[in-house]
Structures are given as structure tokens and as C-alpha cells.
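Can you keep this structure in mind? I'll have questions shortly.
With one protein chain held back, the other chains of the complex are shown just where they sit.
This part shows chain A:
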Amino acid sequence: MKVRALQYVVLLGVAAIFLGPLYWLISTAVKQPADIYQWPPDWWPDTFSWENFSLAWNAAPFDRFFLNSTVITVAGTALKVANAVLTAYAFAYLRFPFKKPLFLLILGAMMVPGHVTLLPNYLTVASLGWINTYAGLIIPGIGSAFATFLMRQHFLTLPTEVTDAAAVDGAGHLRTLWRVVLPMSRPMLITVVVITAVEEWNNFVWPLIVTNTAEMRTLPVGLLILKDEEGLANWGTIMAGTLLVLAPMLLIFLVAQRYIVGGITQGALKG
């Protein structure tokens, strides 16, 4: 069939458009400088070289950037998800006066555009003495509205018999949460963790604003420094640095793709 053949051609074209830039990144990162500056370009590196990675690593304190990004991603994700889980549990299982308006207050935070909060949050963090600290990088981001919403909606779908049985057995709320509710919510929990970790790792503008010393920079901001220092003259080094920033999330994506996709479509179609 002619139509089908055309569809395959388009599909192949789409694949090329999305894979092309990533292939170009990786192949440039492992090319020798002489091979990069060639026209027409070499589609396959003549010789593979790892020189660009060591050049990038030494051009800027990448080890430190890596450490900072890792600390922020791990701690930020842990705190944000803990906030979401505890809040969601409270709203799903506990009584409290004014629960509904309180929940709206938490959800309302989604309506506040992140970019609008930059300057006041910078001033708040500065007045707390948190500029160039992990606290300043992490704490402002651990409030959770969307993740809380997702977790609560999920908790409400769990059968109440199980939590009731736990209560009859004399388990307290925290024990019920830890031993009964969370194990039953693993897919949703993984979804929230993965989405949060990706956000934390990629965060750019906040770390840019709240740090000003090289040793407190994160990878995405470090990339900006590398780019400015190399003055766009050394694409091999810059592409190697870029690959270092991308690779962890690309790996997480390949492993946890199902959860990321699931979480995003869930948020879109329910929200």
C-alpha cells in the first residue's frame, strides 16, 4: 500500500529529527578536534578519542558540579516526595477542620508561576544567609502541590478495608502509611520520584541566581560557564561537557520511561 509506505518514510524522518541532534552530540564528543572542524562533516568519527572529556573536566570544576547536582537532586527529591506523601496521607486519611480550604491552599501553589517568585525568593534566601549553600539551593523547592495532588488521588483509590484492618490490628497512622499504604502505591511513588528527580537535576535559573561561586554551581549552570570560557571555539570540549550533563537523565529516562510517561499523561488527563 502506498499510504503505508509513505507513513514509514515520515516515521523514519521523525526518528532522524529527534535522534540526529543527540547522535551529533555524542559523535562530536568522541571526535578529535581536527575531525570536528571539517567540511563536509564526518558522520562517523575516524578515531575515537576521550580527550574531550578530560579537557572539559579540567576546564571547569566538573567534579564539584557533579557532586552539587547529585546532592541537590537526591536531597531535594527525598524532601519533596516526603512532603507530598505525608501531606497526601493526612488529607486522605485524617480528620481536620477546614480540610477543604487547606487543600485548595496547597493546590493553589501550582497557579503561582515559578519565574515570578525568583526575586522575592532570592531576597528571602539572602536574608536567611543561604546564598551559596545547599539549603538555599534545596529548601525553596521542596514545597509540593502537584505531587501531593497525585499521591492523594492515588491514596483515595486504595481499598479502605486494608487501612481499617491495619487500624484494628493496632497499627498507628505512621506505621500504616509506611507498612501498608506506601507498598501498595509503588508505581505512583516511583512516578513522583522520577519526575521530581528530573526536575531537580535540570533546574537552571534558581541555581544560577542563588549561587555565585564556582564550587557551588550545578551542572547545567556549569555548562554555561564552560561555554563562555571556551568562547564557542572548542566544540569538542563543550559537547563532552554537555554529554556529562545529559547522560544521567537520559539513562534514567531509558530505564523509567514508562513511569515518566504514565505520570505525565495522568497529570494531563486528570488535571
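Here, a residue touches a chain if its C-beta (ideal position, glycine included) is under 8 Å from a C-beta of that chain, and two chains touch if they have at least 3 such contacts; residues count from 1.
To be clear about the criterion, contacts and distances are computed from a predicted model.
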{"item": "Options \"Phosphate-binding protein\", \"Carbohydrate ABC transporter membrane protein 1 (CUT1 family)\", \"AsnC family transcriptional regulator\" or \"Nitrile hydratase subunit beta\": UniProt name of the undisplayed chain", "value": "\"Carbohydrate ABC transporter membrane protein 1 (CUT1 family)\""}
{"item": "Interface residues of chain A (partner: the chain not displayed)", "value": "4, 7-8, 10-11, 14-15, 17-22, 24-25, 28, 36-41, 83-84, 86-87, 89-91, 94-97, 102, 105-106, 108-109, 111-124, 139-145, 148, 173, 198, 201-202, 204-205, 208-209, 219-221, 223-224, 227, 232, 235, 238-239, 241-242, 245-246, 249-250, 253, 257, 260-261, 264-265, 268-269, 271"}
